[in-house]
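Structure first, commentary second.
Of the protein chains in this complex, one is absent; all others appear in place.
The first chain written gets the first letter, and so on, giving A and B; residue counts start at 1 in each chain.
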């Protein structure tokens, strides 16, 4: 059992596996996103009611929440592979971490962007130094810092290790974002984000939101694996198997 | 139809959010494709340059040197 895992952990073994998985993740992502969009736009109420009477702009929830979740989840993945790479000194883990970072940065930017466009009509501002907004911005800086640090160091092994350390240190931000909701009495705080729990979101809104989340999650797998394959080829270009792969894939 | 696109007058916010999301993801996909293509051709060229030398010397090939002395 363990032997199998280590076999998959070699770049040469994982390269074709990733290649076979990408089309499936892409298809699942496309299907789920289309279902989520259709559901969110055509099968839900145009406006909310009750104590939170938001208008059509509440639909930004279908991209905002999934993007914010993915930004945090991908950071956990980034830090996780960084830690595994530092501890076990496995090449593939560092490549995995490097492949995750750009997609994570994109989702973090999207969480901030969609949040700004949602905040303007509902709260009355594009930006506020709300704890959650601030910590999400810091997460964006961390992704950018990881990418910048990695590309600033020419030696790959050093770059991997230095950037991995930054990723692990930055890990402290994820629980901060997650917990940076309001103090117990929401009317005595400056924070604009409120405690969210799935029970207070109606199923007709929750289901398309979760569908979109799964869709973007699947998309992330496809995008990260695609980037990982390019990284593997670049880094392993001295190995014989890469020659066969190149010969095969440039003629095909 | 127009009603759908206007989103109750919040078209700029709603489509701005969805447009940026799927626009950026599309750009990422295109970027990944093009970088894969350039990587394949770059490594292919590198290997072709290296192949005859490797056959004659049998030593570990030098990596990344762009101008080989012939």
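Heads up, the rule we're going with is that contacts are C-beta pairs under 8 Å (C-beta built on N, C-alpha and C of every residue); 3 or more make two chains touch, one makes a residue touch a chain.
Criterion: contacts and distances are computed from a predicted model.
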item: Record-based protein name (UniProt) of the chain missing from this complex, from "Putrescine-binding periplasmic protein", "Cytochrome c-type biogenesis protein CcmE", "MoaD/ThiS family protein" or "ABC transporter permease subunit"; value: "Cytochrome c-type biogenesis protein CcmE"
item: Omitted chain - touching chains that are shown; value: A
item: Which residue of A:30, A:48 or A:83 touches the chain not shown here; value: A:48
item: Residues of subunit A (touch criterion as defined above) contacting the omitted chain; value: 44-45, 47-55, 58, 61, 121-125, 128-131, 134, 137-138, 141-142, 144-145, 148-149, 152-154, 162, 166, 185-190, 192, 194-197, 200-202, 204-206
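One rule holds for everything that comes next: only the chains that are shown with their structure count from here on.
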item: Intercentroid distance (Cα basis), subunit B paired with subunit A, Å; value: 19
item: For the subunit B and subunit A complex, residues of the former touching the latter; value: 4, 7-10, 12-14, 16-18, 20-21, 24-25, 28-29, 32, 35-36, 39-41, 43-44, 46-47, 60-61, 63
item: Of all residues in subunit A, those that touch subunit B in their complex; value: 37, 41, 46-47, 55-57, 59-60, 63-64, 67, 102-103, 106, 109-110, 113-114, 117-118, 120-121, 219, 223, 226-227, 229-230, 233-234, 237-238, 242-243, 246, 249-250
